[in-house]
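Quick one: the structure is below, questions incoming.
A single protein chain has been omitted from the complex, and every remaining protein chain is retained in its original position.
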Amino acid sequence: MPEMIDQIFVVIKHWLMGYVPGALQPIASAILSVVPVMIAFPLLFAITTVLERKGLGRMQNRYGPNRAGWFGILQPMADGVKSLTKEDIVPRTADQLVHYLAPVVMVIASFLVYAVLPIGRNMVIANLNAGVLFFFAVGSVVELSVFMAGWSSHSKYSLLGAMRAIAQMISYEMPLVLSSVVAIMAAGSLSTVSIVNMQAGYTGIWPHWYVFTPWGITGFIIFMIAATAESNRCPFDMPEGESEIIAGYFIEYSGFKFALFFLAEYLGMFATSAMAITFFLGGWAAPFSFLTWIPSYFWFFAKLLTIIFMFIWVRGTLPRLRMDQLMNFAWKFMLPLSLINIVGAGIWHFMAAGFARWGVVSLLIVLSCVLLSRGLRRNKWFHVRTYRYAS
Amino acid sequence: MSPLSAYLLLSSFLFSIGLAGALTRRNAILVLIGIELMLNAANLNFIAFWRYGPHPEALTGVMFAIFSISVAAAEAAVGLSIILAVYRHSKTTNLDQLNSMKG
Partner (left out) sequence: MTISFLLLAAITIIGTAAAMTLKNLVHCVLALTLGLVGLAALYLQLGAQFVGFTQILVYVGAVAILAAFAVMMTRSANQTLTQTASSFRASGALIAVLVFAVLAWAIYSGTSKQPILSAQPEGTVGQVGVALMHHFVLPLEVIGLLLTAALIGAGILAMDEHRGNR
């Protein structure tokens, strides 16, 4: 019975495929796989918008939106109606075709990466051999659409915001990819399904997730920081900081196109969180071996909602980083740390199992963290800290 | 017409498009784009021969294409930074106006 509930979507799909004639089987299979994902994740986007605003509101000691329905739950409906009925203003000197295509390209790229995410046991749209490479390749198309949006609006604010956003996204793409290399090395494959399957075992009641190793937890932290920067979320939202550059590269967009940019940004956030779950948190696997009777897709969405809550929490807590602080952090701290993390994972693989390899790898990573963060503060190399108070 | 010759015709057509662009356009960036296009056409040639030729298990075509992509990316980066440096000196990217060796 638990296996039936776990595989309910697969069973429904096979039952529906029995009614499809032979020639249309591939198309029907593709449509039946894609439609649930395209319904579930925009629904999650709608829920996240209201959760974020209420969460931020409670953290800032105020109510969030609470007018639109019972505790504000119908706020996404109100937002949708507003953005659909707003007038679509396009500046006269803007490049019409590119201005129209920029949100389209961004939404297409953001939806396309969901094809390789394993949402449950046997529930992935396309089990590609090079799935992880596909994810990062299509994820890098988003930067091109940011450039298109910023340049086509023909406004200095949007161009400046687009240049900053692209510089930030390119800088943080390298720690993102390099920190995922450790999970790929440990699993021995670029296919997301096999990475999750390698983490689905249990010793006693403890799971085999990669986050419970020193290189895994470092990789997870680096991946989450880089994912925050890739989706331009606080504390890395310099390109769209509302108090400074007034929404940056999508300043000239209004109405439905603005909603499409918003949708694409949140979908990108969900996709990188889902990838972090796949790499480090065991995908759809349950945290303890006595909890495996709960269906796999439930665990996936539970982990995804936890990570979304962490994103909202960080947004409500930390101040915004300046552009040069952000770039210094990426190039001088995160990139060397992710490379040293790869070395640590290699040492872990070749040493025998036991406490020795925990100690060696943890020491390597902690030492490099301390040295790199000392090196980031330019003229303060190993000085004694002095405190000066205003007199 | 076999599939192999279809791919080879396509790659030679792309090569000649890139060559035409590199010869006729006067902006330095577009000449560089034409050269990138020629490199890509050669990559398509390699992959087509890997797929339809003898001994595909040696992966020679795929390897060559991978290294060619890396070299082309490095060359594009260096070429574009040279164009930026030249622009900073002479304030133009028009190749017809970059015709004197000044100090």
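For reference, chains read A and B in written order, and residue numbers begin at 1 within each chain.
Assume a residue touches a chain if its C-beta (ideal position, glycine included) is under 8 Å from a C-beta of that chain, and two chains touch if they have at least 3 such contacts.
Everything quoted here is computed from the prediction, not taken from an experiment.
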In the intact complex, which of the depicted chains does the undisplayed chain touch? A, B
Out of A:S83, A:N122 or A:S140, which is the one that touches the chain we can't see? A:S140
Kindly note down the residues of subunit A that lie in touch with the hidden chain. 95, 98, 128-130, 133-134, 136-138, 140-141, 143-144, 147-148, 151, 159, 163, 166, 170, 173, 189-190
Interface residues of subunit B (partner: the chain not displayed): 1-10, 12-21, 23-27, 29-30, 32-34, 36-37, 40, 43-44, 47-48, 50-54, 56-57, 59, 61-63, 65-67, 69-78, 80-85, 87, 93
